[in-house]
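Only one protein chain is missing; all other protein chains are in place.
Labels run A, B and C following the written order; every chain starts at residue 1.
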Amino acid sequence: MVKELEILAEGEGEYHPVDPDGFRQWVRDHKKRALVPKLMSAKEAIERFVQDGDYLVYECNYLQRGPAALIREIIRQRKRNLWLGAKFTWVAAALLVEAGCVSKMDVGFFLFGPTVDRAVKEGRVKIYEYSNVVMTNRIKAGAMGIPFLPVRSFGGTDGFNYSGAKIIRDPYTGQPTVIVPALNPDVALIHVHQADVYGNARVFGTGISDVESALASKKVIISTEEIVDTEEIRHNPGLTAIPYYCVDAVVHLPFGAYPGEMAGRYASDVEHVVQVVGATMRGGLEVYLEKWVYGVEDHFDMLDRLVGWKRLQQLVQRATIKEGYLP
Amino acid sequence: MVKELEILAEGEGEYHPVDPDGFRQWVRDHKKRALVPKLMSAKEAIERFVQDGDYLVYECNYLQRGPAALIREIIRQRKRNLWLGAKFTWVAAALLVEAGCVSKMDVGFFLFGPTVDRAVKEGRVKIYEYSNVVMTNRIKAGAMGIPFLPVRSFGGTDGFNYSGAKIIRDPYTGQPTVIVPALNPDVALIHVHQADVYGNARVFGTGISDVESALASKKVIISTEEIVDTEEIRHNPGLTAIPYYCVDAVVHLPFGAYPGEMAGRYASDVEHVVQVVGATMRGGLEVYLEKWVYGVEDHFDMLDRLVGWKRLQQLVQRATIKEGYLP
Amino acid sequence: MIQMQQPKGIPAAYFNEREHQICVMARLIEDGKTYWVAGGGTPMASILLAKKLYAPNAVYVTEDGVLAPEPALPLDPIMTMVSSRASYRALQWGTMNSVGFHAQIGLMDYGILNTLQVDPYGNVNSTLLGDYKSGEFRRFGGPGGADSIASLCWRTILMTDHEKRKFVPRVDFISSPGFLDGTEGARERAGLPKDTGPYLVLTPWALFDYEERYLRLIGISPFVTMEQVLGEMNFRPKIAPQLITLEPPTEEELTILRTEIDPRGQVTITGDIGRWIQKREDGTYGPVEAEPEGRPNPNLPRSW
Partner (left out) sequence: MIQMQQPKGIPAAYFNEREHQICVMARLIEDGKTYWVAGGGTPMASILLAKKLYAPNAVYVTEDGVLAPEPALPLDPIMTMVSSRASYRALQWGTMNSVGFHAQIGLMDYGILNTLQVDPYGNVNSTLLGDYKSGEFRRFGGPGGADSIASLCWRTILMTDHEKRKFVPRVDFISSPGFLDGTEGARERAGLPKDTGPYLVLTPWALFDYEERYLRLIGISPFVTMEQVLGEMNFRPKIAPQLITLEPPTEEELTILRTEIDPRGQVTITGDIGRWIQKREDGTYGPVEAEPEGRPNPNLPRSW
């Protein structure tokens, strides 16, 4: 029996190759099943697990629980030709583009400005069009190990034409149905409240698609406010958001989301964020990077010399909402 | 542009109709968005929300956190022609068949015995073949509002031939890929640890697919060990497993999982379970139903007269593992 | 016919066009329905005002999937989503995926969006101005959650400024779908759910609905004329036989808006707030001659 099933329309955008079997083989060969300590510095984690040309996902950077310190380390190491999953990314996309790290972006939403504008116009960065939900659905499909996922949005948009989506006739209902290609990023950067040294990680509060990103990505770098004992993890297995066996590196980075908020722990450094948002929208990111990224040795040096304990303490004091953010 | 996309194989089993738009319309017209109290008796909930011919899902009945009292009420009300989503169902499928409530079953796994055997042989019950994961994937697709979901299992089995699954050539990889039809049950029965009167529900510990079932089903009946104030829900929104707006009825049923376990609260009544398992496998369910279902007025009457406080207290005392089961 | 609450309180004598737009939107919120709201700004201010005055049982759902929060106001600058204050006292904390699926199964009655451009068919552009193919364009951030809101909610409401460059015959880029080419069934042919689509467009000057999938003027603010409204559009909308007057803000609305919801003036003082409007002695409304100082611009407190 061979019946026809129509493909009614297809976007023309290049998309990260869909290869569920290839991803499975990566997982088989690279993800450690045994409880092996994965604690390392940000420098080592980025050196070992981010290669030029990698597809990178992260979320909410400089907003809440973003992997801010890890992204600054990527810039400091001057990684090249990254392909960004630019959903819910805010200023980080522009920072990475300004630093020359990026050559492609799948866009859901990012904060736009002259840096990205120039890079796109000059052909240094190519953009493919999606939406936040379509991007998180693609990552969801990657985390499920399937090649694509039907979605009920995105059809009829112009973005569809510059994407990897298709419209097929659903073999069950006969209705036109959009399908989007699964996304298995090369690297996920995820900042969490607590993790053990093996990567069992707890997240409190909201998220965009961090659990899915951890499962969908070939290399997963967790940065954490706090290292907890595995005994603590075992005392409440219901709190484990990300299981250790999809994690490749654990980096202990207190204030790792700075200048963004870490719900329940510290508030956003609003002045800092307003400054970098201004630079993103009006120019001046090179000055920002010089001071906050290239001008410091690492995250701890930055916090110590440029922020200082007193300021950090103020941010901690301003985090007055605790409900739901404690284990 | 019209391209061909092959359907390589199709199962011949009847399946619950796939209609994402129809389900959306049901949700629009029937699910209350406002915070409306939904507290009612099991009798009222089953009378109002379970109709003859409905497709019914539940899980782990008589094991752990199963909706045991609600299922007994369905039997007591002698509902007819139900279509069971028989995944992780253990003895409940046989109880419902013995009571004459069932005409179709989609099977993942259930505890088999002479009652179902006879019903199938006599043509009173028709069985369609799946697996536990394929069934929960179908419910997942229903909860996502999409018509089908690709899966990487089930292909090549004989079950496939008696199911609603298909094999298509994946338009992304070109590889043969199994897809399974979304399932939007008519009724989900879910027993939880805590809920408010609107249906915001907390579950502690493991589950099979209860959150997905709550989202995927037209009518959702929650039974709960404990009613908590909505203020309590708002104090930790991270603990809400099931949001109120997919819930139709909230039934306060302490020991609602009896004789099964409720993790952290009471242990399984092992003697009772062993007895009913024996009856399922060797016969005698009619005697069981007479005593435990038809012979009592309701769940409270059953607990009071047939179990008794002393026994219930023993079960509570035997639930010595608390880690992870308290908010 | 559109349902709109009667304004509560005494008509205000002095307000700006942004405040007016928010107050009108608040009166349009239907009680007991879910609202999936894009970002912060005017859509969020509107639903929060509505919940305090007109529609206590309306359910606010944030773009990133927080169900029915009671935000700890005022919010920090920028932190109108994904922050602990914005997500406070919710009934459930979700994710982008979870809220997307809740919307996909039909749980979201209304969506409220801002937009860069809109056309007669309600298509929304938040991606770029210019021509995508030639590369001659000014780029913006992309649809974010708006595409899903516009696709999956039963009814989509747009809030935008009343400017010629915003109302165009055809948007430069469809970031989020309206009625597409305006033909019957165009959304369904594109795979979108049945019976969804654009519902209202509200500017500070005017209110529109759709008649046979084409924008129709149904209400005008008391401080502008029909000529002004049509003059600031690049196409001619349909016009309803009876036009509603969009009543100006009341003192009660403004007090809640200014002191509870937006005390720092992030939405109603800074940025593009339009003109200041005053009630004249003859009872009519019009722009003030000299712009007032207003409240002091709420620069970030030094103590932060």
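One rule holds for everything that comes next: a contact is a pair of C-beta atoms (placed from the backbone, for glycine too) under 8 Å apart; a residue touches a chain by one contact, two chains touch by 3 or more.
Values in this document were obtained by computation on a predicted structure and should not be read as measured data.
*Asks:* Among the chains in view, which touch the chain not shown?
*Replies:* Taking every chain of the complex into account, the missing one touches A, B.
*Asks:* From the listed residues B:H16, B:K38, B:K140 or B:H193, report the one that touches the chain absent from this view.
*Replies:* That would be B:K140, which touches the missing chain.
*Asks:* Of the residues B:E129, B:D186 or B:E225, which one touches the chain left out of the display?
*Replies:* From the options B:E129, B:D186 or B:E225, the contact with the absent chain belongs to B:E129.
*Asks:* Could you tell me which of B:Q25, B:Q51, B:Q77 or B:T157 touches the chain that is not displayed?
*Replies:* If we include the chain that is not displayed, B:T157 is the one touching it.
*Asks:* Which is it among B:E73, B:E98 or B:E261 that touches the chain not included here?
*Replies:* Result: among the candidates, B:E261 touches the missing chain.
*Asks:* Which is it among B:L39, B:V120, B:I227 or B:V307 that touches the chain not included here?
*Replies:* B:V120
*Asks:* With the missing chain put back, one of A:V18, A:I146, A:V187 or A:L303 would touch it. Which one?
*Replies:* From the options A:V18, A:I146, A:V187 or A:L303, the contact with the absent chain belongs to A:I146.
*Asks:* Footprint of the hidden chain on chain A, which residues?
*Replies:* Interface residues of chain A facing the absent chain: 20-21, 23-28, 31-35, 143-146, 200, 215-216, 230, 233-235, 237-238, 240, 243-246.
*Asks:* Would you write out the residues of chain B that touch the absent chain, in ascending order?
*Replies:* 60, 63-65, 86-88, 107-112, 116-117, 120-121, 127, 129-134, 136-137, 140, 151-159, 162, 167, 175-178, 205-212, 261, 263-264, 267-271, 273-274, 277, 318-319, 321, 323-325
The rule we apply is simple: only the chains that are shown with their structure count from here on.
*Asks:* Taking each chain's centre as the average of its Cα atoms, which is closest to the average over all protein Cα atoms shown?
*Replies:* Of all chains shown, the one whose C-alpha centre lies nearest the global C-alpha mean is A.
*Asks:* Please work out the Cα centroid separation of chain A and chain B, and write it as a whole number of Å.
*Replies:* Chain A and chain B have C-alpha centres separated by 36 Å.
*Asks:* Quick check: how many Å separate the C-alpha centres of chain A and chain C?
*Replies:* Going by mean C-alpha positions, chain A sits 29 Å from chain C.
*Asks:* Counting only residues that touch at least 2 other chains, which ones in chain B make the list?
*Replies:* 20-21, 145-146, 235, 237-238
*Asks:* Scan chain C for residues touching two or more other chains and write them down.
*Replies:* 66, 87, 89, 93, 104, 193
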